[in-house]
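Taking it in order: structure first as structure tokens, then the write-up.
In this view, the complex is presented without one of its protein chains, the others remaining in place.
Each chain gets a letter, A and B, in the order it is written, and its residues are counted from 1.
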């Protein structure tokens, strides 16, 4: 073996100061500065929307702006956003209600029943579904879903009601196909993957010992599901539902393309309605009056408040449960 | 500056007066969350000697070793108290740069951990290259020397630029030894460096230790007591996070003072 020379002194060529003293400090400062601008961005989002909307909000008052039912940018310049708030809340919660059991069923199937290859394929589809652009759902909504629903549900129901139960007609509304109900259907389809993915992760996190304990007692598959797995995973499932709700609240294009965009209250089941994101997307580029601009940004501020609460709650839960920590 | 270490009052060790203390720990305690991994360890590590740490699995050898070069800094759950004096300076003192400490005190880990994205050569010179040494002749020379010392040169000299993960477990461990040697540390901490090696490579590593002693101070954790007997000058016996006994290897193995040490040694020697 070769004799090791006595301390040759590669290392004694002392590395430059950036390595010894300042490197870590500079690096961490830069990283901190860049990373924390995300915090600034999130909070700044609320702040700038408030600032931009303050002209309209101040004119109508914080509650007046929220609960006013007249949105008239043309003649009276009166701005109340209640029709949009109502439209957003109704469609989002209804979509959550519709999508939740479906998403949960898909999660249960892939996590517990499906063979590996099938589960993998369905999981891939679910992940893909979350990534499909809103406008693609939208064009499908306009040309496929809305006409289909009109022929199969709206018209028959409307005709039946007109003949047999005329009292219902005002609640059904215009059966043209573009309205609240179509919006809810398309929104439900779009938020399924969020609940499904997180529920599936939560179910997968249930320790094997828990299941085996129950199986060992002679429980059937569903009994194990019901008594052990679902209770254990409920935190993650709930967080998934919150996340889905957050997405529904902010979903813009697909809804705007099928909901008919009318802010005339009262809303009906089939008839046109509107939502907060839709009015922002559709009116901002056409606004002329300063007050109209401000009112639209004000809608954004209120949407921020609602979505912020829902998303903070969902994120907090997810970080606490460590569910879905691997997904974007 | 080297410091004299005062022999423990209770021992009757006959210490060579030329012994210099390179590292001295004082009441080192490492706590993981609530649980202590190492409790109140005070011991010297003599310059240019091999010090062996022995003891049953889970007794805190690795934990103690990592406290010497501040590797616990990156484990948020671990808290180190007490002092580790390197040439009289507490490495945990405010203002001491852990990078500086680790540059002087190198480490070979219990499990081989080559950098997966780097080649064999890249691994060996990583420590040099990444502090800005670029000159190819210097790097080549250092790589060859380190690989020879780690008894790996002959096996890899024809494929220096192959991925490091293409090596066997034992080869990876020797690569990690070479990597640690390449930066020429003054103190080398080795955590069971030969546990994954065959007898021949083990022999080479043991020879290496004896040779390195001339200019490096070595602390080695080992489960193999014959090895401790062969290569070390001093031995510390750990049990349940405490250091039960410390002394010259020849004494500790032949006339242990503590019943527990004796039980451990005889139990293993059979």
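Miscellaneous remarks
Heads up, the rule we're going with is that a contact is a pair of C-beta atoms (placed from the backbone, for glycine too) under 8 Å apart; a residue touches a chain by one contact, two chains touch by 3 or more.
By definition in this document, contacts and distances are computed from a predicted model.
Taken from the listed names "Sarcosine oxidase subunit alpha", "Phosphate transport system permease protein PstA", "Succinate dehydrogenase" or "Septum site-determining protein MinD", the protein name that UniProt assigns to the chain not shown is "Phosphate transport system permease protein PstA". Counted over the whole complex, the shown chains touched by the missing one are A, B.
Screening A:28, A:97 or A:152 for touch with the missing chain picks out A:28.
In the complete assembly, the contact with the undisplayed chain comes from A:38, out of A:38, A:74 or A:288. Set against the missing chain, the residues A:249, A:295 or A:321 yield one that touches it, A:249. In the full complex, subunit A touches the omitted chain through residues 19-20, 23-24, 26-28, 30-39, 41-45, 48-49, 51-52, 101-106, 108-110, 113-114, 122, 124-129, 131-140, 142-144, 189-190, 192, 196, 220-223, 225, 243, 246-247, 249-253, 256-257, 277, 280-282, 284-285, 297, 300, 303-304, 307-308, 310-312, 314-316, 318-319, 325-328. In the full complex, subunit B touches the hidden chain at residues 69, 71, 74, 76, 98-100, 102-104, 106-107, 109, 111, 113-118, 126-127, 130-131, 176, 179-180, 183, 185.
FYI, only the chains that are shown with their structure count from here on.
Centroid to centroid, with C-alpha atoms defining each point, subunit A and subunit B lie 54 Å apart.
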